[in-house]
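Shown here: the complex without one of its protein chains, the others still in place.
Order as written gives the chain letters A and B; numbering starts at 1 within each chain.
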Amino acid sequence: MRHILRSQQFDRPFLEWLFRRADDFSAALESASKRRELANTLPGRMLFTLFYEPSTRTRFSFEAAARHLGMQVISTENAREFSSTAKGETLEDTIRVLCGYRPDAICLRHFETGAAERAAAVSTVPVINAGDGTGQHPTQALLDLYTIVRERGRIDGSSVVIGGDLANGRTARSLAYLLGKFEHIEITFVAPPELRVGEDIRAYLDRHGVRFREEEKLFPALAEADVVYWTRIQEERMAAETYEATRNCFTIGPTETSRMRPGAIILHPLPRVNEIAPEVDADPRAAYFRQSANGHPLRMALLEWVLGEPVRDDKPR
Amino acid sequence: MRHILRSQQFDRPFLEWLFRRADDFSAALESASKRRELANTLPGRMLFTLFYEPSTRTRFSFEAAARHLGMQVISTENAREFSSTAKGETLEDTIRVLCGYRPDAICLRHFETGAAERAAAVSTVPVINAGDGTGQHPTQALLDLYTIVRERGRIDGSSVVIGGDLANGRTARSLAYLLGKFEHIEITFVAPPELRVGEDIRAYLDRHGVRFREEEKLFPALAEADVVYWTRIQEERMAAETYEATRNCFTIGPTETSRMRPGAIILHPLPRVNEIAPEVDADPRAAYFRQSANGHPLRMALLEWVLGEPVRDDKPR
Partner (left out) sequence: MRHILRSQQFDRPFLEWLFRRADDFSAALESASKRRELANTLPGRMLFTLFYEPSTRTRFSFEAAARHLGMQVISTENAREFSSTAKGETLEDTIRVLCGYRPDAICLRHFETGAAERAAAVSTVPVINAGDGTGQHPTQALLDLYTIVRERGRIDGSSVVIGGDLANGRTARSLAYLLGKFEHIEITFVAPPELRVGEDIRAYLDRHGVRFREEEKLFPALAEADVVYWTRIQEERMAAETYEATRNCFTIGPTETSRMRPGAIILHPLPRVNEIAPEVDADPRAAYFRQSANGHPLRMALLEWVLGEPVRDDKPR
């Protein structure tokens, strides 16, 4: 079965196939007639979206992707509070019961790290991890990577700054994992000491021969970056004085963009609060809304793969 | 783009076209075969319903209208609590992100006055205002007007009593605005002093030459009315003694209906609590459930217009 559980599960040939397929869907969406044809891709197939923690954004993204492919969707956005979980049922029992209603796939968002793997272990249909605790959010990581390809043509040889809360942010972690599959990547992690990237990721990058360094300030790394992947520093995770001292180093505004390369791009998993100033939105290098929109064709490609007939000879996993 | 933001945006020719189109949909819904054809009106088009405050009623109404036209719908009924709004994202960013998932229109219910206009300013697809704060709820106002036409044949020349909480109730306010577009209308506002209609509406009616007066009691205006538009007095908005003193003047029961004209109608935006007695329901002049049902074909007509090809030569807006 074709589960999507961790960003590391995909190899480079699969990613290249996936991004081409997402390009196809992206082009088809531009044409009214082709868009109608898309609805014949997976007609009558049914997706359950089971969200144990709120994420309207991610849920809408999966549902819209599924609907544009002709799938049906049944969803709950607060499974934690309202399902039989409140009565003490295990996730495994919930998944076993839901499989009995004959979905073709289950898209799961859960508050516990490893939940998607546990669900996949008992599920009779593919499980798609839409984020589990501080663990994985593989479709976000894939769309981040896809955005780099769409914006800059290639990933190999990129100098990537990843900044913000690297200790807790799963998107930054997952991206670092995936970048490890490409060549001549240079990563600069920028974070306050409390929020530096975990030892597991550093070991992984060492193992895969990816060059990386760690900084506490955005400059001078910013000036050399091809890709700036920015995330939020959450006030509640830091001592008050540390937060005050560091917050100004973690906001991208006109001063920062003025020192960036002309062909560089700014990414952000969104939502953003203050860490990117609204004035930056008009800068053509501000790619974060395009990045978010890229999730749509990318998730269409993933759903097709998850539910599809054997996909040519790409043999992913 | 064809947003629906304020009830004042529509001129009389558009309203007349709209009501004829709603009549068509209403008739088609009565026939099983025509009803199946309706689903080919907007096949594969996608509506996002984004509700920041609860309104199961309004949400179901839009969703059912969209589905009967063959549209797909993705919805959230508690966007305020569960979306990235909770993390501090602006409405504008949320709309930008949602547009990236390729809906054909966004139906927005929000707790802040002016939210729909703000959303429309950044949206790449039409925005339909399903109520914003104490501001506008234009589709409700349109269905109120449509009900007068269906029940009484015409609006011009009507004597209309609008009663209840006129200071806070957006439905009463929106109706008053729309009535200003018709001729020989006489409005009597009936409200306790604390809840009288706002200066803005009185100025608007003066500007449009609509005759109106204000009363604190239902009689004698009731006996001369063609249309009685009744809304709820909310206890929590008044001093306790005022509420006790006025509540009996703001309940319609058999005594009140016995003094109404034979061809008059009673409207109410619903839900009603005690302000219309259940005994009134059997009176043929009690039109409030028909009024609510009229919202269905009317919203179908609005969705068709919002998403449609240039609609003949009606040139709305």
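The rule is short, and it goes like this: a contact is a pair of C-beta atoms (placed from the backbone, for glycine too) under 8 Å apart; a residue touches a chain by one contact, two chains touch by 3 or more.
Since the structure is predicted, the reported quantities are computational estimates derived from the model, not experimental observations.
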Hidden-chain contact residue, picked from the options B:Ala64, B:Val122, B:Ala167 or B:Cys249: B:Ala64
For subunit A, residues in touch with the removed chain: 43-44, 46, 48, 72, 74, 76, 78-79, 81-84, 86-89, 93-94, 96-103
For subunit B, residues in touch with the removed chain: 29, 35-36, 39, 54-57, 59-61, 63-65, 67-68, 73, 77-78, 270-273, 289-290, 292-296
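As a working rule, only the chains that are shown with their structure count from here on.
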Subunit A and subunit B, separation of their C-alpha mean positions in angstrom: 40
